[in-house]
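The structure's right below; bear with me while I get my questions together.
Here the complex is missing one protein chain, while the rest keep their positions.
Every chain is named by a letter (A, B and C) in the order it is written, and numbering of its residues begins at 1.
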Amino acid sequence: AKEEESPGAGAAPSAGAGQVVQSGAPDGPTCSLDQMGYTKIDLKTAKVGFSQSEKEANPFRIAETQSIKDEAAKQGITQLTLTNANSQFTKQISDVEQMIDSGVQLLVVAPLNSDGWDSVFAKAKAKKVPIITIDRKINATPCTDYLTFIGSDFEEQGKRAADKMAEALGNKGSVAILLGSPGNNVTTLRTKGFKDQIAKIAPDVKIVFEQTGQFSREEGQKVSEQMLQANPDIAGIYAENDEMALGAVTALKGAGKSAGDVKIVSIDGTRGAVQGIVDGWLHSVIESNPRFGPLAFETATKFFNGEPVAQDIIISDREYTEANAKTDVANAY
Amino acid sequence: MTLLEVAGVSKTFPGVRALDDVSFALQPGEVHALVGENGAGKSTLIKVLTGVYQPDDGAVRYRGEPVSFGTPLDAQRAGISTIYQEVNLVPLMSVARNLFLGREPRNALGLVDERRMNREAADVLTRYGVRTDVRRQLGTLALGAQQMVALARAVMVDAKVVIMDEPTSSLEPREVETLFGVIRDLHAQGIGIVYVSHRLDELYQICDRVTILRDGRVVHTGPLEELERIRLVSLMLGRDMAEVRREGVTGFTGEHEVQGAQPVLRAAGLRNRHKLHGVDLAVRPGEVVGLGGLLGAGRSETLKAIGGALPLDEGTVEVAGAPLRRRTSVGAVKAGIALLPEDRKAEGIVPSLSVRENIALAVLPRLSRLGLVSEKKIDTIVERFMTRLRIKASSPHQRVGDLSGGNQQKVLLARLLATAPKVLLLDEPTRGIDVGAKAEVQALVDELAAEGLGVVLVSSDAEELIEGADRVVVLRDGVVVGTLDGADVSTEGLLRTIAAASSAAASAATQEEAS
Amino acid sequence: MTDVAVRTPAQRVRAWLPAYGVYVAIVVLLLFNIAFTENFLAWSNLRIQLIQVAPVVIVALGMALVIGTEGIDLSVGSVMALAAAFIPLYLGYGVVAAILVALIAGVAVGAVNGLLVARVGLQPIVATLALLVAGRGLALVVSDSQLREIRNPGLVELGSGSLFGLPYLVWIALALVLTVAFVVRRTVFGRRLLAIGGNRPAAELAGVPVGRVLVTVYVVSGTLAAVAGVLAVARIQASDASAVGVLIELSAITAVVVGGTPLSGGRVRVWGTVAGALLMQLVVATMIKHDLPSSTAEMVQAVIILVAVYAARERRSR
Partner (left out) sequence: MTQDVTVPPIAPPPESALRDERRADRLDRIVGTVQRQGALAVLVLVAAIGFAAFPNFRSLANAETILISAAPLALIALGMTFVIITGGIDLSVGSLYVLGGVVAAYASQWGVLAAFLAPLLLCGAFGVVNGVLVAYTRMAPFIVTLAALLGARGLMRALSNEGSETYLVRSEAFRAFGSGEFLGLAYPVWLALALFAGGAVLLGRTRFGASVYAIGGSEDAARLMGVAVRRTQVNVYVLSGLLAGLAGAVNAARLGSGVTVIGVGVELDAIAAVVIGGTLLTGGAGTVAGTIAGVLLLGVIQNLINQVGSVNISWQQVISGAFLAVVVVVQTYLTRLRRIQ
């Protein structure tokens, strides 16, 4: 087969921009080997498990898994086991339990859900396996149930999106929200952050519509099409991920709008979306950086060396706007 | 005191008034015949009596008390036991489970006592002449055997009333005798019996009273003895006696002219594991060959094998000298073989389709060009056969599922004839159809033979077989054990051949045992 | 048999409702929207509804045929994904070639379904369930799990262009509806498939080539699903094997059943199916436009399905 179309989003993740720690400096609570009562191991010869939550079918997940794999290779870790829960939470639980049974000594988990990890933690504690959760935080006690969390602050992302939206609309106008999958913590937090911030800084911006686009381009497009008919005077669209934003762009084109008529702000920072800014269809994108590999293994190394690591490692996410989109599009994932 | 009675009952189905102000009373210890043409409303009346249908109008009284059975279960609990038309058992369940469904013997813990159930089932069935492993799935039994199981099931309970809707339609003379023995016994115990049958001989043998339905109305009720047979028929059909007398009661005329010596159908060495063990058969154009034998002799299997519906381990089938290559139903139909299946409901009609579509089904390729059907051609053919077979339907577009049994049978015949076959294989062509329709079908068989078709006829009605066939091939356990020709084609001849084969087989078995 | 000529009005309504209940429901919903939904009667809005319903209609057509044979096809969503996955791989050879490959994928999956059902004798729901799982996996393998944007002008035009004011998508769906209606009504194939659904052993004995007809029916269903997959790609201007067609089997089955085709086979209502799809589209659109939260929307949908199917159910007298 001959390929012509360029893979729009999700090209093979390049080195890209690594993650930068935003907080988690020694001033916050920390956790060390002694505190947890675990034993020291050599990471290079250790068995490491990584549990991915959703299939690697969107740029974020592709980049995330790839980053873990790349970094493990770089660190010389040979025994890396990967599982993928295919968006089934109970499968993720048994995946992780099975990895603990098979004797992994470090677990990196990208949780599908923030609650429901009791049985896993019980098992991990019994076997003294530290768990680093990445990208989504688990509602449990760090340094007891799990070691630490590395990831973005989703609520903060929502707030920053709100700032961008308010700025784009000049603090007034009606806005539609394309929600992620219902029940998903990411959806909940990105919605909460956005709404709270809008209420605070731009009370004249009215949220007139919020429907789920299931984090997918097609649903995002369908919902936007309906929304544009029912709310022809919509001024802005806040999409909780880039895929839905790109779906909204197709819907806008279909409705005869031109670039910039409706301000779109979204979250993630995939290459397709950043390109959208360059093309003028998107206003701005708040990044959610998926390249957890380096930071995760750095943290683990420190931990096993007996050094204290922060219990909450929040990375600083960048943002893409008209100003930097063109130059940074190559760095997007 | 009247045991069971209905007064002024009416029941309407969409478009049809099946029962119209019907009154009927059953006394204790009487065998009450319920007769009428196909579609007269007999089964409907029975279903109203036993809670399957709710009457639109009128009242049901049981032992003097007004009752309203919501479900068949209520009726059964009250002591009314019923054998419904068309065997109504569960084919996937074991014979014993069918027999005891809803009244399984239970142990101290209240759990079903399987072992006792199987033992008792075997005992009961042996008495009814069904000797089989009761753990077998019921569906693997022949229809007649299933009917005996249904009978045993109905009689097993302590019933006050036993209702039998065409219990003999798939039974052999021998089984019919068994059934009559049972009925006489119930009679002696003062149990009331409602008996529905299209076989008039049977009625006169065992019934005391008769109620005749026509078009949903009662046209006569009274003692059976006083009613002349010809008058019974005329009341059923609603024609005057002279007319009925003129037409006669069976439709067969007797001899057929055999045309040409070349067989139109030749089957040789048909073998199928467990069922057929080398059956040979030849039929010449214009000849009607009967297949005789007891239940499970393999007659249906022989027809199915010829019609391509039963896989064969060995054997050849030739139509007009040309061997069939593809042994499938499709191939057989193409070669000119038309099979009327024994089980009309399961293998014959397509109930959801109209009369018209059912008739045209097998000939569609011939009535179409480039895959497009020609409505005009279909209309012509459908009209021709509806007239010729006198199919009674409100229109060609009526659903076949809503027709009465006899008319469904005629629709099937029409489907077969529309293919202009060379060979007709008829498995119980008159099962469950009324005297009028039966005569029509029989006359039709004669007529078709006269047109040069080769016909193979299977019928559990010995009389029909004898009168209709020129030659009878007798089967037993999947083997041809004799052929009756000319004057030998008689009931006695048939029974003699079967009996001889039985004793031969029995003695062979004893010899084998001894050695 | 006495014909009962006189029927009460209630009886007449009851006889009529099963066939036309779904149309009544559509009218009710339309009236509601005209009264309470902003901008509803605008052509741009009606156009959106038609565009969105087109893929469901196309898939449902195949599903209706399969259901007519007393079968079911759960694999349609995965077939859409598979078709979508092949498009970007072969676009280099031209639009026509790419679409052809996509359709061949549909034919292939349909043939496997058909062979499993007709020749091996698997129950349709299991055979197609296996392909529902495997087909989606295969689509992801083919596409390397990547969403690929489509910028081919031909495909983009197919997805967003119009002819005489009506989008191509709608024209295509309409043409397919007419074809299938014609096939069901006028062809030997159509009658045979109904006979198989009505009573398979009987059809077999009547010389209907049951195996061949069944395989064809599943192939048709697979092909139609592939068409829907191609159109979905053209419309969203991206090939997304992981999301396209997810759960469309349930929408399609619902459309078929709400449209008055019984799941027990032997009857196919083509226009009813179209109406069923339209009804469900209107329900969803109404709820989105009125910004109902998904919890309420799902419960309302449940009730509407029940009411519509209740009205359209086969009545058996007791």
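By definition in this document, a residue touches a chain if its C-beta (ideal position, glycine included) is under 8 Å from a C-beta of that chain, and two chains touch if they have at least 3 such contacts.
Just so we're clear, the structure is a prediction, and the values are computed from it rather than from any experiment.
**Q** I'd like to know which visible chains would be in contact with the absent chain if the whole complex were considered.
**A** A, B, C
**Q** Out of A:45, A:119 or A:305, which is the one that touches the chain we can't see?
**A** Candidates A:45, A:119 or A:305; residue touching the omitted chain: A:119.
**Q** Which of B:185, B:228 or B:314 sits in contact with the chain that's absent?
**A** Once the missing chain is taken into account, the touching residue is B:185.
**Q** Even though one chain is hidden, which residues of subunit A still touch it in the full complex?
**A** Touching the missing chain: residues 55-56, 81-84, 86-91, 93-95, 97-99, 101-103, 112-119, 122, 139, 181-185, 187-188.
**Q** For the chain that got dropped from the picture, name the residues of subunit B it touches.
**A** On the subunit B side, contact with the omitted chain comes from 52, 71-73, 75-77, 82, 84, 88-93, 97-98, 101-104, 106, 110-112, 114, 120, 124, 126-129, 131-133, 136, 140, 153, 155-158, 174, 177-178, 181-182, 185-186, 189, 273-274, 477, 502, 505-506, 508-510, 512-513.
**Q** Mind listing the subunit C residues that contact the chain we can't see here?
**A** Residues of subunit C in touch with the missing chain: 116, 120-123, 125-127, 129-138, 140-141, 145, 250, 253-254, 257, 262-264, 293-303, 305-306, 309-310, 313-316.
One rule holds in what follows: only the chains that are shown with their structure count from here on.
**Q** Suppose each chain is reduced to the average of its Cα coordinates; what separation in Å results between subunit A and subunit B?
**A** Each chain reduced to its C-alpha mean, subunit A and subunit B end up 72 Å apart.
**Q** Roughly how far is subunit A from subunit C, going centre to centre by Cα mean, in whole Å?
**A** That gives a centre separation of 35 Å.
**Q** Which residues of subunit A touch subunit C in the complex?
**A** Against subunit C, the touching part of subunit A is residues 1-10, 55-59, 62, 182, 208-212, 214, 216-219, 221-223, 225-227, 229-232, 243, 246-247, 250, 253-255, 272.
**Q** Okay, in this complex, where on subunit C does subunit B touch?
**A** Touching subunit B from subunit C are residues 1-4, 15, 186-189, 191-192, 194-195, 197-199, 201-209, 265-267, 317-318.
**Q** Using the touch definition from the top, list the residues of subunit B that touch subunit C in their complex.
**A** Counting only subunit B, the residues touching subunit C are 12-18, 20, 39, 52-54, 215-216, 307, 309, 329-330, 332-334, 339, 341, 346-353, 357, 360-362, 364-365, 368, 371-373, 392, 394, 415, 419.
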